[in-house]
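This report refers to the structure that appears directly beneath it.
The complex is shown incomplete by one protein chain, all other protein chains being positioned as in the whole.
Every chain is named by a letter (A, B, C, D, E, F and G) in the order it is written, and numbering of its residues begins at 1.
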Amino acid sequence: MPRIVIDVERCKGCGLCTQVCPKGDLVQMSDEFNSKGYRPSKFVDPEKKCIGCAFCANMCPDVAITVYR
Amino acid sequence: MPRIVIDVERCKGCGLCTQVCPKGDLVQMSDEFNSKGYRPSKFVDPEKKCIGCAFCANMCPDVAITVYR
Amino acid sequence: MSEAKEEKIVFQRPKALCDVVTHYCPGCLHGVVHRVIAEVIDDLGIQEITVGIAPVGCSVLAYNYIATDFAEAAHGRALAMATGMKRVHPELVVFTYQGDGDLAAIGTNELIHAATRGENITTIFINNAIYGMTGGQMAPTTLPGQVTTSTPTGRDTKLAGFPIRVCELVSTLEGSAYIVRRSAYNPSEIRKLKAAIKTAFQVQMAGLGYSLVEVVSNCPTNWGMTPLESLKWLQENMLAYYPLGDYKVKDSVKELMAKK
Amino acid sequence: MSEAKEEKIVFQRPKALCDVVTHYCPGCLHGVVHRVIAEVIDDLGIQEITVGIAPVGCSVLAYNYIATDFAEAAHGRALAMATGMKRVHPELVVFTYQGDGDLAAIGTNELIHAATRGENITTIFINNAIYGMTGGQMAPTTLPGQVTTSTPTGRDTKLAGFPIRVCELVSTLEGSAYIVRRSAYNPSEIRKLKAAIKTAFQVQMAGLGYSLVEVVSNCPTNWGMTPLESLKWLQENMLAYYPLGDYKVKDSVKELMAKK
Amino acid sequence: MAKVLMKGNEAIAEAAIRAGCEAYFGYPITPQTEVLEYMSARMPALGRAFVQAESELGAVNMLYGAACTGARAMTTTSSPGFSLMQEGLSYIACSEVPAVVVNIMRGGPGLGNIQPAQGDYFQMTKGGGHGDYSPIVLAPSTVQETVDLVILAFDLADKYRQPVYVIADGMIGQMMEPVELPELKPPQRPERPWALTGAKGRPRNIITSLQLDPPTLEKVNLRLQETYKRIRENEQRHEEYMTDDADLLVVAYGTAARIVKTAIAKARRDGLKAGLFRPITVNPYPYDTLRKAAEKAKRLLVVELSAGQMLEDVRLAVMDKRPIHFFGKMGGVVPMPEDVVDAMKKALAEA
Amino acid sequence: MAKVLMKGNEAIAEAAIRAGCEAYFGYPITPQTEVLEYMSARMPALGRAFVQAESELGAVNMLYGAACTGARAMTTTSSPGFSLMQEGLSYIACSEVPAVVVNIMRGGPGLGNIQPAQGDYFQMTKGGGHGDYSPIVLAPSTVQETVDLVILAFDLADKYRQPVYVIADGMIGQMMEPVELPELKPPQRPERPWALTGAKGRPRNIITSLQLDPPTLEKVNLRLQETYKRIRENEQRHEEYMTDDADLLVVAYGTAARIVKTAIAKARRDGLKAGLFRPITVNPYPYDTLRKAAEKAKRLLVVELSAGQMLEDVRLAVMDKRPIHFFGKMGGVVPMPEDVVDAMKKALAEA
Amino acid sequence: MHEEVIISGFGGQGALFAGQLLTYAGLYEGRQVSWIPSYGPEMRGGTAHCTVILSDEPIGSPIVRNPTIAIVLNPASMDKYEPLVARGGILVVNTSLVRRPAQRSDITVVRVPANDLAYELGNVRMANVVLLGALLATKPIVSPDSVKRAMEEEIPAHRKHIIEPNKRALERGMQYVAEGR
Partner (left out) sequence: MHEEVIISGFGGQGALFAGQLLTYAGLYEGRQVSWIPSYGPEMRGGTAHCTVILSDEPIGSPIVRNPTIAIVLNPASMDKYEPLVARGGILVVNTSLVRRPAQRSDITVVRVPANDLAYELGNVRMANVVLLGALLATKPIVSPDSVKRAMEEEIPAHRKHIIEPNKRALERGMQYVAEGR
């Protein structure tokens, strides 16, 4: 089952990963802060729609996303 | 009667003026040296062929030629 | 369980990218370009023969992120430094990483002459239309009308002149072999960017001359936008002035690409 | 007697050219270009509002010959100096007179940026494919294969790179308005040169942007030729690499020319 | 005029404007950039010249060009940028045109960092460019004094037709203090018969630093040396603070001197009689006054944000008449007053 | 090896080649250009790197790049070009990479002229670029010594990982004298674990002069100062000539020292007991030996082709223990030995 | 009087602005004043702080090692400045973000949930001014009116709308200290 893992401590909350998912809004901004004071993004895929295309990861300037398939 | 006057002390003997006369070889190199050690050019126009076109003067890097018409 | 066993990592940090947090602002594409360069270095297996040269600009600390030998140049002089290195060590892959201020303002002379000499060097040129590092002054690539801290009423071309188009300029020089403009505002552009950087390195390794990949980039911080707004602004404003595409691909490069 | 009375001088030293002997070598076209500039200054009646800037190069003493206010710039920096002057005194006609080493080697950055800023300045650019002043080293415009004192076996483009074509380069910049290449190897080319310099000054006076007139020139001394041989070599070798012509004439300039 | 609170960098810019600066050329570099930014807004609005140059080389040569026309003109930069200006400054000095240059120094050498430092002292006061020239160097230590010295710089540049440097660092550039500024007036052009403004109604002018003939260049040099002599005789400035009864004479300029002042107050509370000699012109250096001040003290302590550069000038002034101690910090490390007090105590302990 | 007659400039080039110089970068400028021209023929033939740079800025940064790879590398220039190299040299010093720079000085300031002069003394020994660094400066006074010192320069640059300058002028650059050169060998690369050569089989190397954190930059500076201390302790060089019985100690370096030598011979014929102290390293300056030499004499005369720059170092060495006179020429005017004799007589007459 | 105040927080928390208000207030009251920020790119995403000195004597060093007062807006600032406050000095803590208690007992510690109070007033960005109010209620090194005057005179025309809310924030901080809530 394709999935992504977001390293929330690496994430700077820029949101670039949230706009490129071909499956809609699998990557969303969270409301929590990380220890650096950023709001990281989160992976929300209850329906297992992720295809592991890595668009989100490719877009991340901080290489905070790992993609598994 | 068109004619040119060459300032032999200004002339550096480069010869550029000698190749552009539409009337042939009205401007020639002389065999004498000027005080700077250059062989200046000279105006040789026994047949009064000069048309005062100023090609020779235009070509002179040292503005050593005056043209009368 | 059987499924978990087969799970493979399909995207992760490249080997040639140091496992550290960068100092870049959130959403700054410097980070993406760094990663893409590292991926290319991994793909080509050249980590041990590559030397990078960092500029003065926001990417001054690039040497902390890309895991090859690295030097930090004086502002604008990366290509002179690269020339010195490459001439002594033609076997190395030498690349410079430079911003618009570094490459196209103070470093224009070094750019033009490295290119015309056909140095076998690759430049990754980050065009974000601003001086990021020093806090948002006009860059040579700042767009007409764009507000910066040194063009507070917008760049007035009457007083501050016109933006420089680096690819167009460098393409006129015979020593340049592969001069292209890319961007990184979406995954497909990033893919093209990666291909271009790979080609540029290959051009260098084949000794075909100077290669430059311009990246139309962003600076959310000094543009005064959110990262997402900045990508929108990039597409709507920068691309018109800086059209993406191939500006010079020497025949020898085309042959090389056909072979690979 | 009646004839003598009617005799008129149809060619003589222009007013704006000092009545002194130049230090130039015999047959060096620097002298011709100086005279042509002086003629244009006379024709336009601008001797009292013109400021020239001499380069470092054989024409470093141009200020001794052209009879306007004059400054001598640091090597390559004439256009920066000109910018400083012109910005304070837009009413002046400011021109720089520069060799290939001065303009296209050490001064390339100042050239590119004055041009892209669209400074209302005129550059007369003497391309003689060599460093005359310092005794004949390779210039950025030295032709491939050309022997100089620093390319003793001929310019090897592999090591020393390719010649720079200034007009082609500068034309890519939006701030440049009138960029043309001329020569001075015969009277008809000299006539065209004069027309170009006049237009360039008029472009400046109309505030249309940066103007540059390249003159494909000679250096008999360092080419190791007689003056006449040098003109032949110029035509047979330089013109192929540096084709004469108009490289950029902005529409606004065309309109101006149509009016005059 | 009422006092306003201003950042040092902005005060430099506004002071220049009030001094009638007609042309500004600059290139961004921390910690100087606010001068450029401030000028980018104000100068065009006032109809004066502003150019963000393509580099410091561009800036200094634009400055040279503007100065040749007789305009009051300025550039500002920070250490690496100042290094790039050396050739141009040597030309300006030789050509005898007035120009003002501000160097907001930072930690060096190389790219270093952007914190306060004084490592460019030799470069500003002795070396820098090639050839024998010796610019006036003014070293303010408060924002108000920065304003005053920037204005003075323009006047001195005019008076002696030489480049005048104002030397400060990120501390003074970035801090806000109350300042009083003179009124804004349109720039006045004094008579400048030598300026390049088009040869209308006068013989043409030529400005050049080239003199192929050695005796002629010697003459230029002798004239320059004459100017420097006049400057030495007339323009030395310094401040003394609590020197009357001081056993320990601390010598420091600029930012270091501010810190020393606080240190002296602290030290005196501990019964340590210290005073400050603060050169305001670090070139011409106030050798004679320093020698005299030193004679009143038992020993000296030189405090610098550098490795011991002004120290040489102090030694040239004092010779070996008094023991001279040194306390310096480099690399953008700014000592706290307490550190200076420690250095003072150590200096006296070594007695 | 037999002696050959060589021009100083060509000797510099050939000496560098013999010293194993692997990379040369230069830009034409009189009176240095023959070095570049010579290198343009020899280096490619030897398979070594030669680039005629687009400018001195290009040249010095190419030098920096080559030096970062651990290559023995050199650039040569003359005064205005040297000014343009200041930023780069400050970077090289801070980065601790070895590099050799030759400055064949000419008359200044500005464009000046191309005749012999020593007006860059401060720039070479003290100032120049920004920040606290202090390059080794070697000042030959014959062509043979130029050869020897160029070779030494490469060794010292390697040893201390700092830029080393060789300082001469058109006189030494243009004159021919017999020289002996070491044999031509292929360049040897000593171990340079810090060099950028691709991170094969070792952790990667980074060469940078940026240290945003002040304490870290301070550490770099302290290391530099430590290096300069070692250099001061180990590398001072000077020559004494007829100083044993000298009443008048003349201090001069380079070209000026040659002229002084002839002058001393002449003066001694007139019964005037003069001797020469010639610093060979003008940085580190041989303060202590000069002080000792000065103590033997009654008074000193400093002779320079500049306005009195080394004079400051002489004063720092001798303090006011002895009267110090000065004789200087500027602008490319080279004094004749007779002129120096006159100055000697004047100095003694003032006694 | 002689006070050395350090105000420190994340970039964006307004430490520099609060310091400027204080500086202007001191100026109006005829004090010698200085204000100096941290600067440079390392600020990016990191901590920003400024040092304000108010004094009856001319001010020497504008930076100090041991301030008489510190206002800390975030945990990093707390860690950095708590140990440095001069004995007998004051530490004003934004407890909305700084959860841990202070460790010093030789200084006065003023604890204010500034983010929360500011949020209640409509804009969390005014936490800086809330803390300034809290300081002035603890030790009136300048009068609150001078701070309000500074708001009126120094906030640029196009941001006039933030003046009144900021005044309320100042008062809220004072009130919180005075009334303990």
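Here, a contact is a pair of C-beta atoms (placed from the backbone, for glycine too) under 8 Å apart; a residue touches a chain by one contact, two chains touch by 3 or more.
No experiment lies behind these values; they were computed from the predicted model shown.
Checked against the full complex, the candidates F:Ile206, F:Ala265 or F:Leu316 give a single residue touching the omitted chain, namely F:Ala265. Summarising the interface, chain F meets the missing chain with residues 3, 5, 30-31, 113-115, 170-171, 174-178, 258-265, 334, 336-338.
In this text, only the chains that are shown with their structure count from here on.
Using the mean of the Cα atoms as each chain's centre, the chain most removed from chain C is B.
If you average the CA atoms of chain A and of chain C, the two centres end up 25 Å from each other.
With centres set at the average Cα position, the gap from chain C to chain D is 36 Å. Chain A and chain D, compared by their mean Cα positions, are separated by 60 Å.
Within chain B, contacts with two or more other chains are made by no residue at all.
The residues of chain E that reach two or more other chains are 30, 51, 54-55, 57, 80, 87, 91, 110-111, 113-115, 208-210, 334, listed in rising order.
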